[in-house]
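The structure follows.
Complex shown without one protein chain; remaining protein chains in place.
In this document, chain identifiers A and B correspond to the written order of the chains, with residue numbering beginning at 1 in each.
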């Protein structure tokens, strides 16, 4: 789909197996509203999540501005809690998750040689469900009492005290869940059923593998989240007592159900990132990915382990010793398969012939900074240490290291890597590098000091803090605005030009050593690709004949 | 070698010394950065000093420990930090070496290897062993942490929105109970955006007082939503869950004041419910218990006593400022979803029963919390106060006896 803003859809028409199908080409607004094309839907997902990232980021800047110095300057504590809650919800459910679905939409069919997603209409439905959900979620700021303010984890019984916006939030999450489940089923079926002949599972690009496993996680845990918030809803309005001890329920039960969803959820936000990085490192090291098989097993192990570690978020709720020990051990184990991935990437780079275009910079940045976040996660998993750090800024530092420098960096890497294929134009390498270095520096300025704040005991979700915490908070706030500006730069000077088709024309395969079927079709990828399955060579990375 | 032995050993190995110098180094660096920020912001800020027992300025590390548990936690943290740093340096040493040497611009030609079962097994097994190494000492601390038996003193800490209630349940001082609230002036400084003082947000009216070197078992629970009782210097953080009791313990080895804050999001005033623990010598503790006992006896409400309006109003004003003003505001106008008391039909109603019931039991799922933990005279006074303040000029009086009747 050439330049996204071009009303005529596509320019080239030379794709392999691309039949004359022009009658199918929708134009104007219909093209987007009624889309059944995986590329168009992927684009919509990406644009949507970028928008939500902006909104979530502005909320984060609200938080950081208030925390710039002690005392309340800009917002009152109610609004502060709303900012925190909505920042978390919007980033997780509005920015990161849909962005990865956008990547999957674009790349999975291209990478496995399929004509489209298995269920093209349902695919569009998954996307369009996001819109009412986002409207409800963001709109809840304008409801009486303001947006939900119970944290993105929506712990009962605080949620039982919230105003009507809580219900809007709950229904929005139901819809988002339905969207995720349908999207995941679509991805699973596409991968299992629509691979081109010769594309065996063990020849499939890792991005498809990580998404396959992610989709299973989603199918397994989104309904559990739906159950938890449904109980919240009935406790709020229909007299049930799930979380109310007065009627025999238990607030901690909410946490168990939520984290049974919540922990796999954080891996949902990182596994596709692993997939993207696994595509980029070999391309720029000009060397095959090291340990493909162990990568697949490691991904699966992480996913399986993710179901038995949830209570590491609950060490301070007062579990029996055996519970604490079990969840501590299980959590620590995840370091092993994750380590395998890190080592494999480094072994891929080892004795390669590397160049450092922007995708590679972000991928290497990802490995470096994500690992720091992984280590702080490991430190948190040690229950006695977590007693000190739970609900402090140390946790905030940990998860921004894995989410921003993890998931988000991988998405930037993926964007620079694949955008030439999407838009048909190359980004500017200089601008990409500015974006990378600016983001890297400001990211660390923002979030590194939070480790110290957490160690010193500054609790999270605090609208005001003791004077001793001032300096590091100031530093973090300055960094946050810098980081935000870098993202504005990214949007204005990299994304928008690319979408308007400005820039050097991209060759079919802009990266010397990139492998995979996506590089076998022209740039921009034609509207329809692989309508009849391509004939693949033995490695399933090239089309023959 | 026991844990304590390990701690000793680490001291001998001067890890701490090294750490401290590194710490000073980092502090100096961040000082520079912070100074820069401060000037850029061009704001005149009161100088602030470390708060002994609370946070230090630009503190980089966990609090100086006052209990064995806190000490072991710190030690575990150093251990983890050390192992992780070593792995980090090793792993990224390799990566950056490769990045520097194996560049295309340096003429590097890529090799073709892409798997090695031996290496892959090695880097699965070795991390596994490292993880076990980490888990072993951690296990000991977990077991020690959870052992709340044989305590000398048992105190119940109840989280309320937004204050802590303390009840001495067992041991010396049994029967003492009080509520601990953030000093109103600090809340006002916060609102005004003009904080000051080393103990900003830590000053409470009634600190928890405990004797040194005694095993104190803290039972936590909550009245409305989940809170968490945290004192970093003791290495203690325990969620307070409504309707359930949980426990934790500490044995402070030093006297002094120790501070913590509520560590579970509990609504809008979450940042304003600090914890202040005063650890005193046994003699001081005994004296304090005596004093409390006397105060209690003097304060004890005589429900049959009839109060004058002035008495009620004077007392009511204090109760209002300490408990109600956070939401309903000093001017009684409320804010946002919080209902106004000024001009409220419930407050103006000649039938007092409705207002008494709301104050005792709360309303809207606890958005208006229940206040039954206040004494009869306090509730009577504060209701009388609301009925006769601002534009409310009802002249009505509520006596403690009315509350006693309503509680039944």
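Quick notes
By definition in this document, contacts are C-beta pairs under 8 Å (C-beta built on N, C-alpha and C of every residue); 3 or more make two chains touch, one makes a residue touch a chain.
Everything that follows uses one rule, which is that contacts and distances are computed from a predicted model.
Looking at the choices "Manganese/zinc/iron transport system ATP-binding protein", "Aspartate carbamoyltransferase regulatory chain", "ABC transporter permease" or "cytochrome-c oxidase", the name in the UniProt record of the chain not drawn here is "cytochrome-c oxidase". Note on the undisplayed chain: of the listed residues A:198, A:223 or A:438, the one touching it is A:223. Considering the whole complex, the residue from A:101, A:114 or A:536 that touches the absent chain is A:114. Residues of chain A that touch the chain left out of view are 24, 26, 30-31, 33-36, 114-116, 118-122, 124-125, 127-129, 131-133, 135-136, 164, 167-168, 170-172, 174-175, 181, 184-186, 188-189, 192-194, 219-224, 226-228, 230-231, 233-242, 245-250, 253, 256-257, 260, 531-533. In the full complex, chain B makes contact with the omitted chain through residues 156, 169, 219, 221, 243-245.
The rule is short, and it goes like this: only the chains that are shown with their structure count from here on.
Taking the mean of the C-alpha atoms as each chain's centre, chain A and chain B sit 33 Å apart. Of all residues in chain A, only 68-73, 76-78, 81, 144-146, 149-151, 155, 157-158, 160-161, 163, 236, 244-246, 250-252, 285-294, 316-318, 320-321, 324-325, 328-329, 332-333, 335-337, 339-340, 342-344, 346-356, 364, 367-368, 371-372, 375, 378-379, 382-385, 387-388, 390-392, 449, 452, 455-459, 461-472, 474-475, 478, 513 touch chain B in the complex they form. On the side of chain B, the complex with chain A involves touching residues 30-31, 33-34, 37-38, 40-41, 43, 45-46, 48, 50-51, 54-63, 69-70, 72-73, 76-77, 80-81, 84, 87-88, 91-92, 94-95, 98-99, 102-105, 108-116, 119-120, 123-124, 127-128, 131, 134-135, 138-139, 141-143, 145-146, 189-202, 220, 224-226, 228, 230, 232, 235-239, 241-244, 246-248, 260-272, 335-337, 364-367.
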